[in-house]
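Worksheet: the structure to be examined is printed underneath.
A protein chain is absent from this complex, but the other protein chains hold their places.
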Amino acid sequence: MLDKYNIRTDLALEEKERFESDEVEIHGVILEEEYDEEREIRITRVKIETEKGAKTMGKPVGTYLTLEAPNMALPDEGYHREISEKISLFLQELLGDIKTKGELSVLVVGLGNRQVTPDALGPYVADNLCITRHIVKEYGKYAMGMEHANLISAIVPGVMGQTGMETVEIIQGIVQETKPDVVIAVDALAARNTRRLNRTIQISDAGIHPGSGVGNHRKGLTKETLNVPVIGIGVPTVVDAATIVNDTMENLISALESSEVLKSVGEVLRSYNAAEKYELVKELISPHLNGMFVTPKDIDEMVKQISYTISEGLNLFFSNSQNESVEG
Amino acid sequence: MLDKYNIRTDLALEEKERFESDEVEIHGVILEEEYDEEREIRITRVKIETEKGAKTMGKPVGTYLTLEAPNMALPDEGYHREISEKISLFLQELLGDIKTKGELSVLVVGLGNRQVTPDALGPYVADNLCITRHIVKEYGKYAMGMEHANLISAIVPGVMGQTGMETVEIIQGIVQETKPDVVIAVDALAARNTRRLNRTIQISDAGIHPGSGVGNHRKGLTKETLNVPVIGIGVPTVVDAATIVNDTMENLISALESSEVLKSVGEVLRSYNAAEKYELVKELISPHLNGMFVTPKDIDEMVKQISYTISEGLNLFFSNSQNESVEG
Amino acid sequence: MLDKYNIRTDLALEEKERFESDEVEIHGVILEEEYDEEREIRITRVKIETEKGAKTMGKPVGTYLTLEAPNMALPDEGYHREISEKISLFLQELLGDIKTKGELSVLVVGLGNRQVTPDALGPYVADNLCITRHIVKEYGKYAMGMEHANLISAIVPGVMGQTGMETVEIIQGIVQETKPDVVIAVDALAARNTRRLNRTIQISDAGIHPGSGVGNHRKGLTKETLNVPVIGIGVPTVVDAATIVNDTMENLISALESSEVLKSVGEVLRSYNAAEKYELVKELISPHLNGMFVTPKDIDEMVKQISYTISEGLNLFFSNSQNESVEG
Partner (left out) sequence: MLDKYNIRTDLALEEKERFESDEVEIHGVILEEEYDEEREIRITRVKIETEKGAKTMGKPVGTYLTLEAPNMALPDEGYHREISEKISLFLQELLGDIKTKGELSVLVVGLGNRQVTPDALGPYVADNLCITRHIVKEYGKYAMGMEHANLISAIVPGVMGQTGMETVEIIQGIVQETKPDVVIAVDALAARNTRRLNRTIQISDAGIHPGSGVGNHRKGLTKETLNVPVIGIGVPTVVDAATIVNDTMENLISALESSEVLKSVGEVLRSYNAAEKYELVKELISPHLNGMFVTPKDIDEMVKQISYTISEGLNLFFSNSQNESVEG
């Protein structure tokens, strides 16, 4: 009923869940799940295979790999190496074809605003990468001590309020100039549910899309806009304030409908149709909530922890794909 | 009705408003308002004069000066000099007695977590102060080119998760060692209403109190705990996520009660008492909202702007009170 | 004599001084000086007009405006407004022709490494600019409340060790995509003399050149590489460690030559030629000094202060040139 409020989620997983409650199978969308009990990691693959599926899901065609681990944001002796390894495997899965060409030239884009803590994920990931492009360019790949040396570059473009430019303008320019084989864009996302925050990583070959995250990167970074494959890596760090309010109202109405104490209210409500209920709540979402987000108080530690784990996943992938190339 | 949810506000102004709707005068609490139309600055003085008033208000005895200016967080050619000047006057009003002693020794405490944007207000204010204590101590007040030179010192203690210590433990130690005449503690606050965010400054001689702001500085910085007068300066930068949800439910119930479309629901609801309504909503506030806050997306620019205006207000007060001393 | 050590300065002013000691006039180079006694600001114009002059000076053809003010890095009530105004006038002087076209589209590039204090000048300047391009693009120039609204954009590209890319690659791409009328690049520079640090601003229409500053931005940002006029704004914040050592040796040798006490040493030294002296010192410059720089301990406050003054100079120029356009 409340779809009209345009509830926002950047997670394909959450889009899928919307429909699951209706126990409907969506044409053109495939869902696979696996659970690593020992490491408490749940993997979900949402493959949107047709334009129809894309339309139903409100997300472009592509593969969306989601990794959920409840302890991801907590401190860990081994820096969540097991998660970094999964990220590396995911990248291998999505970039299998490109990787075979020997050296891989990658531009990592750290999206978001370093000055706003829950939006700093992308910049922090860029901070911890092993950057090699300039070294290989200057001294040759043998300087890296291997036959195949990936050329890793990175940019933290800043947000539109800081640059006056669309992120896609900046990245298009850099891609045309430096010609990477693939762009990996890392961004903080908005989830639909606070339970998902800082424990989920989504990796997708569909790029990074409009309206994502804390900021408002309006035009997507995709194969269409950049002319090279674009992998999007996202972690939900915020929920839109309006979403939380919306959920509350849904919960309240559903509670009224089923309430023992207030069952007469429930009976009345049940007799109304969606349009009538919509009228009921549409006035209640304060316009002051526009541009507001919800995030945990210890978001600084969480973003620090997760960004480090993602950096290590990328570094691992870059390093592994070199070794394989050498062997292959 | 929903008081039981312990709706949190650090603003005396908002506490007062709770009662205004009932058009009740609170014993022991005086409210004065003035409005500077030209500069669009509204000043509210809440004086809690008795323990009974304190209990009703849920805030300690003291004077709470509140300055509201809708454009406070927006960029301004003159850096909102008019607000800095008001802050200086407020400090003079609250510290009138102490100031007459000639040199004033002040410790400014920048509370909050520099790493979490809406909680960085206190540290940012400390960053821009004109610190003089060490210079006066080493070279004498004449080095400052004046007969009466204030001794200004500052500390950014960090939050408990970073230090393992209560803020009050740290500040008690420093106060005992350096013996300032007054402590001025600056902190980000939690408001009850998103409309209040980043446009309100509260200055009070009641110190800074438990449960304030984004972090959880649990024991207050007050005259009782520090043995010197404590001025608290606070700006609401967040609203508790639970507060927003709570408000939504209040709004929804009140809409149901008055709805034309759903008037039969309203009739039923009107017949229930507070306890019954409370039962209705108590299950709905997600425990996942604990420790979550709501804040605007451009909080980085807002905190930067306002912290600068407050620093300048403090610098102005420190500088003015010296000059006056000289003349006097 | 010690030219062979390739003493590094990014200041045209200092290049000129090298020759002054010899009281030689350099063909193709014009020097003008003015001194504003009241404000203690010294302005020097070095115009390199011919390729021959450029070769002698080791700097490209162009106009180099240098502003020296001993108190530039000190705190100031008015934030050194008088210096900001001079910067605005300098920009008007160098960009006079371009400005007449009505709206001006400018890309400001904040060069340097935010994580290394003396190299953070460029990024800090970018932080405090009034960015308008995205607003004018989205809402039109009338949204800015004026007939002619400049389109100001900015980028902080990072240094090669962080990005793996030459700065010029990044900026070329962005310039091609966003097509500004002019690029203004701000960078920390290396001076030859510690006396010059943090009290000198050089503004030039010759762009920013190889080997500048703390980092090593190897290919210049110039009209040749970017295809639009490039204004370089630089402040010397470091001196190469090898330069200081070199100077010391020069001083020592010259002291020996003139020493009363050691005049016999002096006599001997005077009888040797440059090659012999060169042999004397060439072994003494430790290779460990490569990649080392000299900078003041309070560089954080200095960079903060000066970057703010430059931002305000740019904001003033952008704002003034709009007003003029309206009137014109």
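Should a chain be cited, it is by its letter among A, B and C, assigned in written order, with residues numbered from 1 in that chain.
FYI, contacts are C-beta pairs under 8 Å (C-beta built on N, C-alpha and C of every residue); 3 or more make two chains touch, one makes a residue touch a chain.
Computed from a predicted structure; not experimentally measured.
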Chains on display which the left-out chain touches in the complete complex: B, C
Contact with the hidden chain (one of C:V29, C:V175, C:I233 or C:V294): C:V294
Contact residue for the chain not shown (choose from B:N71, B:Q92, B:Q162 or B:S319): B:Q162
Contact residue for the chain not shown (choose from B:N71, B:Q92, B:Q172 or B:N251): B:Q172
Sites on chain C contacted by the missing partner chain, in the whole complex: 113, 115-117, 119, 161, 193-195, 214-216, 241, 244-245, 247-249, 251-253, 255-256, 259, 261-262, 264-265, 268-269, 272, 276, 279-281, 283-286, 288-289, 291-301
Interface with the undisplayed chain - residues on chain B: 126-127, 131-135, 151-158, 160-166, 169-170, 172-178
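As a convention for this text, only the chains that are shown with their structure count from here on.
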Lowest number of touching-chain links that must be crossed from chain A to chain C: 1
Separation of mean Cα positions, chain B and chain A [Å, integer]: 36
Chain B-chain C separation of Cα centroids, rounded to whole Å: 43
Junction residues of chain B - those touching two or more other chains: none
